[in-house]
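Missing here is one protein chain; the remaining ones are kept as they sit in the complex.
A and B are the chain letters, set down in written order, and residue numbers restart from 1 in every chain.
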Amino acid sequence: MAATELSFYDRISDALAKPEGQLAISAGAKAKYDNRARAMSEFPSMEITRDRARSIRAHTLSQLDKFLAEFADNVEALGGHIFWAKDAQECNQYINEIARAKDVQLVAKAKSMLTEEISLNQSLETSGIDVVETDLGEFIVQLSGDKPSHIIAPILHMTREDVGNVFNEKLNVPFSDDPATLNAIARTHMREIFLKADMGISGVNFGVSESGAICLVTNEGNGRLISTAPRIHVAVMGMERLVPTLGDLSIMLQLLARSATGQKLTAYSSILCGPRRKNEHDGPEELHIVILDNGRSEILGSALSEILYCIRCGACLNACPVFHSIGGHAYGSVYPGPVGSVLSPLLFGDPWNPLPHASSLCGACKEVCPVNIDLPGLLLESRSQQIAKGKSPLLMRLSQWIYAITSCNPILFGLALRSGQVVSRLLAHDGWFTTLPGPLQGWSVHRDFPALAKKSFRQLWDKPSQD
Amino acid sequence: MTKIKKSIVQLLVTCMVDAIRPQVGTAVKTILNNNGCEVGFPKQQTCCGQPAFNAGFLKQARAMARHTIDVFTNTSGPVVVPSGSCTDMIVHHYPELLKSDPVYSSKAKSLSKRTYEFTQFLVDKLGLTNVGAKYNGKATYHPCCHGLRNLNLVEQPSTLLDNVEDLEQVALPCAEECCGFGGLFSVRMSEISGAMLEKKLSNVEESGADVLIAGDVGCIIHMEGSLRRKGSNIQVKHIAEILNGCD
Partner (left out) sequence: MKRAHFLQKVSSAIGNRTLPDQDETSTRQNTPTTADLQTLINKFIEEANAVKAETHLANDDEVAFEMVMQLLNNQTNNKYMSWDDNCLPIKNLGQRLDSVDYLRYQSTVPRDTTERTRAHIKLAEVSVGITGCNAALADTGSIVLESKPGQGRLSSLLPAIHIALLTTDQIYPTMESYIKSQPESGYNSSNLIIVTGPSRTADITQTLTLGVHGPGKLHIIIIDK
């Protein structure tokens, strides 16, 4: 993933300067948040299930090598192909090679954040292959040359007029802002793609190691179509996406649906076991599963490994007040929100280092995460790793030291309080500062800062009469 | 019902209360005194180290944690803190921060076990539901995030506020959404923090309250600083100030 031209701070200002977009985002995220809350409250054994889901994830990752080997053996026994990809380049190259060898002209794609992570579309397009996103939201993103702003709802940032304009302009149809009409247009347009595509490409929601099955969930049915109609199905799976058994899968599917959209189950959960078999009527002739590392093994070996428990439900985005305020694009990553703030610097490197700092640590994300990931804890861990590597401004380091030395010495602390009181007396008006100097001025852009009290609590304690 | 009678409690007043809003500390002390507690205030206390910890400066945070532990290890009785987030720091993060420190890991655990947030202490330890306060106003309560999510402070403040005489309470829309303070976050990511603050305050205005009550002075000065800038008449009060009211 290429670093974006604008800095994170510029993107934040940009996002905040577009109130309609922000309104669409916070309204959409809020609706999803409420749906999740309702679906979870109706779930009789929600906390038990959440615990189980977390322990399934922990158990899987603690023996991931074993489960990956078992999974791969089973896929191969079913007649599928496994390719082990170290990084984006190896993965894209492999898929390009299959496409070339099998004379693939047209690819129909189901929504997959992983393929966005590795820019697979661009790679295939460079080789002259047509790639069509078939998820309605992703299709609109692709038509308009935009980027998805949410891992579950790619066009959360768009109003219906926006979508109407895109269709009007790019598909040459009369303008309409009626979702049902727009949907019908998309259905007709996409039909042909499904029927003619040579290759279907998807991500993998879960791989089941005991059977070698992969599970794709979609509400629209495009996941089923791209894994049925084209003669080749390529599924790209992050190496952490396994569950040991079908029973484990059933727990994950229920939590995923409830957390992502508030449904009890997604409309279609498609569990695929190898390619089309003998005497079957349909299904792909070839199935290729690419197991992708792309930095995940390093994460697995780090203090941030818990982020690999993530099942990409998007609930933490919907709960996050920062996401509500700035939307997905400002993060400059395919993975926005709390999960993205932890993942992006790990996957994409230093330019994403400001992301973990963009959190008030309010903990709303942790509260909704179906696998109970301690997201605030991981954000803190990520911050402290940056500090430990010396990746913080000198002024910040200096002031943190001064502050620590002062706070460890009650005499210095008392002196600091007194000098603060003097400054307050001289510069504050009516008990408040309206501007703050230097790096602190960010505060005073939006709010006044209180002057220090004339007498601190410790002074009052000594001489309560002066109260 | 009172479990600890005429016992000594230690006040960890927090650096913000100490420097900016000492009347909160005074209120806490008065309420505790009125309910049979002798209050100690170890003068060596400074800051719990949360700002360093939240910014990722663990060395500095550890130094401050050790200092705070030293200050309170020499005292007896429960430690009461008028702040959900400082309590969370001591109760949850001190033991974690110092878990491989041979000297301090056990000290951190024992301080963690005797530390309580103010309303938590009143309700859960002293068994109080009514502190005999009276306050005339139309109030709404903002549950500060760390207290709400990490200490589960829900029942305690609401029980206490429900029993304040003359206090009319109105619901705060989206009450559980963060006000955007987050310590250094409000400086470093001031634009985002400002946008979150705007949302919070428009909800406060929508509530129709003339007093906004919260349990953390950090969040209080954050919201108050903006209300003041806007010229709003809404007052922002720490819950201890309300509970100490007897007008």
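As a working rule, a contact is a pair of C-beta atoms (placed from the backbone, for glycine too) under 8 Å apart; a residue touches a chain by one contact, two chains touch by 3 or more.
Given the structure is predicted, the values throughout are model-derived calculations rather than measurements.
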item: Displayed partners of the chain not shown (whole complex); value: A
item: Residue among A:Gly21, A:Gly203, A:Gly274 or A:Gly314 that touches the chain left out of view; value: A:Gly274
item: Residue, one of A:Arg38, A:Lys170 or A:Arg191, that touches the chain absent here; value: A:Arg191
item: Candidate in contact with the missing chain, chosen from A:Ala37, A:Ala58 or A:Val173; value: A:Ala58
item: Residues of chain A in contact with the chain not shown; value: 24, 27-28, 31-32, 44-45, 48-49, 51-52, 54-55, 58-59, 61-65, 68-69, 72, 78, 82, 84-86, 90, 134-137, 140, 153-155, 158-160, 163, 179-180, 182-183, 186-187, 190-191, 194-196, 198, 208, 210-211, 213, 219-222, 224-225, 227-229, 231, 239, 246-247, 250-251, 253-254, 261, 263-277, 279-283, 285, 291, 293, 297-298, 300-303, 305-306, 374
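Keep this in mind: only the chains that are shown with their structure count from here on.
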item: Inter-centroid spacing, chain B versus chain A (mean Cα positions, whole Å); value: 33
item: Contact footprint of chain A on chain B as seen in their complex; value: 13, 15, 17-23, 25-26, 41, 43-47, 49, 51-61, 63-64, 66-67, 145-146, 149-150, 176-178, 180-183, 185-197, 199, 221-222, 224-226, 228-229
item: Of chain A, residues touching chain B in the complex; value: 9, 12-13, 16, 22, 26, 321-322, 324-326, 357-364, 366-367, 380, 382-388, 392, 396-397, 400-401, 403-404, 406-410, 413, 417, 420, 432, 434, 439-440, 442-443, 445-453, 455-461, 467
